[in-house]
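Can you read through this structure? Questions will come right after.
And now, chain A:
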Amino acid sequence: MLHTVNKSPFDRHSLERCLRTCASGNAILLIEDGVYGGIKGSIIEDKVKDAMKDVKIYALEADVNSRGIKNHIMDGIQLVDYSGFVDLTTEYDKVQSWL
Partner candidate 1 sequence: MASIEVGGKSIEVDEEGYLENRADWTMEIGEAMAKIDDCELSSNHMEVINFLREYYEEYQIAPAVRVLTKAIGKKLGPDKGNSKYLYELFPYGPAKQACKYAGLPKPTGCV
Partner candidate 2 sequence: MEETAGEIKKIMYVNRKAPYGTIYALEALEVVLIGAAFEQDVMMIFMDDGVFQLKKEQDTKALGVKNFSPTYRALEMYDVEKIYVEKESMEVRGLTVDDLIIPVEVKSNEEVTKMMGEADVLLNF
């Protein structure tokens, strides 16, 4: 399953709920303000790192760049472009959007 998160983890709990709920082998794609969940040195970093042990985490590059946080993204989070986004949605059997 592919999870998408589009809200800032500092404003909403959707990323934390997603991290708690997703299963091993799932993937999470951070989009829109959700990309703030991928920054280094934040209070949520440890939770995200922990999840990365058995969940792959991606972030949409256009959203990362527009927010000026490319150099702040945690190691291990892979940036994807729009076609990478499409690939992910086809690679996994279904999509859970944490709106």
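With respect to how the candidates were assembled, all candidates are chains of the complex that A comes from, given by their letters.
We adopt the following convention: a contact is a pair of C-beta atoms (placed from the backbone, for glycine too) under 8 Å apart; a residue touches a chain by one contact, two chains touch by 3 or more; residues count from 1.
Note that the coordinates shown come from a computational prediction; the quantities given were computed from them, not determined experimentally.
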Result, touching chain for chain A in the complex among 1 or 2: 2
Contact footprint of candidate 2 on chain A as seen in their complex: 6-8, 10-11, 32-33, 36, 39-43, 45, 61-63, 65-72, 81
